[in-house]
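I have a structure here, written as structure tokens, and I will follow up with some questions on it.
Note that one protein chain of the assembly has been removed; the remaining protein chains are unaltered in position.
Chain lettering (A, B and C) follows the sequence in which the chains are written, and residue indices restart at 1 in each chain.
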Amino acid sequence: MGKEQHTTEHEFRLASRAGHPADTVVEIGAGKDRVRIGGGHFGLIAGPCSVESEEQIVRIAKAVKAAGATLLRGGAFKPRTSPYDFQGLGTDALYMLVKAREATGLPIVTELMSEKELPLFLDLVDVIQIGSRNMQNYALLKAVSRVHKPVLLKRGYSSTVKEWLLSAEYLLSGGNDQVILCERGVRGFDSGTRNVLDLAAIPLVKELSHLPVIVDPSHGTGRASLVAPMSLAAAASGADGLMIEVHVDPACSVSDAAQTITPDCLADISTHIKALKNTL
Amino acid sequence: MGKEQHTTEHEFRLASRAGHPADTVVEIGAGKDRVRIGGGHFGLIAGPCSVESEEQIVRIAKAVKAAGATLLRGGAFKPRTSPYDFQGLGTDALYMLVKAREATGLPIVTELMSEKELPLFLDLVDVIQIGSRNMQNYALLKAVSRVHKPVLLKRGYSSTVKEWLLSAEYLLSGGNDQVILCERGVRGFDSGTRNVLDLAAIPLVKELSHLPVIVDPSHGTGRASLVAPMSLAAAASGADGLMIEVHVDPACSVSDAAQTITPDCLADISTHIKALKNTL
Amino acid sequence: MGKEQHTTEHEFRLASRAGHPADTVVEIGAGKDRVRIGGGHFGLIAGPCSVESEEQIVRIAKAVKAAGATLLRGGAFKPRTSPYDFQGLGTDALYMLVKAREATGLPIVTELMSEKELPLFLDLVDVIQIGSRNMQNYALLKAVSRVHKPVLLKRGYSSTVKEWLLSAEYLLSGGNDQVILCERGVRGFDSGTRNVLDLAAIPLVKELSHLPVIVDPSHGTGRASLVAPMSLAAAASGADGLMIEVHVDPACSVSDAAQTITPDCLADISTHIKALKNTL
Partner (left out) sequence: MGKEQHTTEHEFRLASRAGHPADTVVEIGAGKDRVRIGGGHFGLIAGPCSVESEEQIVRIAKAVKAAGATLLRGGAFKPRTSPYDFQGLGTDALYMLVKAREATGLPIVTELMSEKELPLFLDLVDVIQIGSRNMQNYALLKAVSRVHKPVLLKRGYSSTVKEWLLSAEYLLSGGNDQVILCERGVRGFDSGTRNVLDLAAIPLVKELSHLPVIVDPSHGTGRASLVAPMSLAAAASGADGLMIEVHVDPACSVSDAAQTITPDCLADISTHIKALKNTL
């Protein structure tokens, strides 16, 4: 009965590992600052929920780089449940992210909410993030499928793995094959955590598809104390990277404070993951 | 932990019944073909999943009007899980819907997927539908909030009632107060039905908000045999209307055949609902 | 992958309508106080969450009878999430229920939690309730399948319709064919209601099975204000009855106060349902 049953297996033929056995490696940035994710290259994306000021984002960028991050995240355009919540600094925040990249060399990842800002994103950012709420915004997927820029496609918070791969197929079939998938938790019945982080989706995606897949344990759990153990679990499950909310002063974060960790905690995660991955 | 807890109760102040005790009545169309939904006016929206041809939509429009429908639905731009599935006839379908309106006087409801088609929708359609997958597409909500045209806002398939009202708040706070809510089932664990039709959301929304709220039993159940009983149940729960997939030959529908009913079945539903509502 | 897929369709052959087209009518009690549920006979079961004293249960029994109830419910052995919560008055409560039956003629329905109390239930009660948490307690189902006493089998709060019918099949295949099913809401992601009342399960069960199926809107919604609309919706969907928590002073109920209605409200529901059912 479910809609996913209307589509047959061959329909994510471009995302499927069956027709593309080798892992896709996504290349981000250029020159000496080039970073790779997939095919054995582990990406550690870190930064604040929201860009709050140039001073804040540059300071955090330096801190997360020192802690082992290989890319910088930071929200400029924020999808907020309420129209009265802080909506992000918008275009200004994009230029602040550019300053942080100049200061650290870290490529920048930030969320695109509307096709209107796409030209700006093509100029300024290194990875275009499609957020969980827009995983099935097909107009946006089609627009992004026609550009040459890596895309981080978050799983919808109640989407099946198959629906997620079919959204990736929208990107691939439009011509953009630089797609990184990101598991960020699905909605469940237990209010003890913000979402249910579905780590089994990692090895399942890697069976079904050649695309790299990373994990966001910050949104996946909603609790700072669970970020480190779930980061290690994600790495052990075979994830190609992590995306973690980090702030120099988590309690002062304008959004998502409860799930944000410090750079010191990130450094500890980074160290442990390197050791852990050597044993796999 | 859930995001909904970040926003306080007063945040859907415009959608809230607390500050607006009287039911909102949404007026659709003009002149002798004007239709109302809300405040005791029951809307019966019917038509095919997809507009397939002018002949098809005109024929179905006449049939559903004869069966008691007060508005015509029909998909022009279709959100499809797979990029290889039929995506709808697009702009051509909008003109076919206009022909059907001319033939019957039924106002037309169809889904908008991208801000780019908004001017066309303002010219041609009577109610702009925001689909379940776009309930939290805030760029689209903001665009539609600035126009003068009734909006049918479907509940996200895994959205809470509060998140749904906050999406309505995006529309109201932008200046568009002609909002009809539509429950269409939420995702559950039982594959016996396509979704779980959450009818308790109807009286709950009516407690919390002054906006009219209707029910889509076609997507809500995914099974044609369940459409009639759930239509009556929706009316008994206090719904302000129904949105039902009807085709003159359900088995030949290009999409959603399993959940589509005939005009005869619609006529039977319409008759029973009139009798039932007299007892409430 | 789901367990339900391990069992083939013929496996609920005794519960299936395919082999038993006529509706099962369950007969409860004897002589002039006999009550029927199913095959057009609508049962209205009402009473407090917990039996608190003889005075309380007799008083409520008289009030719900006057309001139109045809059976009396009341918890004696209570399944409580915490070991420190009130566990019910146990055997004493059974004798209090008997007094209430003597005072009103209403047959009594109460939950059995352990096979050890089965002989006592056979002597004292009219309908043995199997609660939601025990729907897959197969030892208990097998014990109850061997006795001659009607059984009210509540749906597990996260059980599929098929699993529910297979639990009924445990009862039927053991020899007890006096089974009434009861939908009481399934667990969902929205904390706005206690559960998601799955009314589409009513017509679905009636397609698949000949057994009567009733609805518990009290546990199904957890909110007193939603009980009346969902009772009418349940009747409109084709339910064979209702099970409603009623207390002469809801605010003073020792348990489930938030979802308990008054006898006056029950009388109003009863009147409306009679009128509504005449239109179906």
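Basically, contacts are C-beta pairs under 8 Å (C-beta built on N, C-alpha and C of every residue); 3 or more make two chains touch, one makes a residue touch a chain.
This is a predicted model, so every value here is computed, not measured.
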* **Which residue of A:127, A:166, A:226 or A:265 touches the chain not shown here** => A:226
* **Full-complex contact with the absent chain, from C:38, C:222, C:238 or C:263** => C:222
* To do: Would you indicate which residue among C:56, C:134, C:209 or C:253 is in contact with the undisplayed chain?
  => C:134
* Structure fact -> In the full complex, chain B touches the hidden chain through residues 158, 187-189, 191
* To do: Identify the residues of chain A touching the omitted chain, counting contacts across the whole complex.
  => 2, 158, 160-162, 186, 188-193, 196-204, 207, 220-221, 223, 225-226, 229-230, 232-238, 272, 275-276, 278-280
* Structure fact -> chain C residues touching the chain left out here are 1-4, 6-7, 11-12, 79-85, 113-116, 133-134, 136-140, 157-158, 163, 166, 169-170, 173-174, 187, 191-194, 222-223, 255, 258
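The rule is short, and it goes like this: only the chains that are shown with their structure count from here on.
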* Structure fact -> Per the C-alpha centroid definition, the whole-Å distance linking chain B and chain C comes out as 34
* Structure fact -> Where chain B touches two or more other chains simultaneously, the residues are 2, 158, 191-193, 223
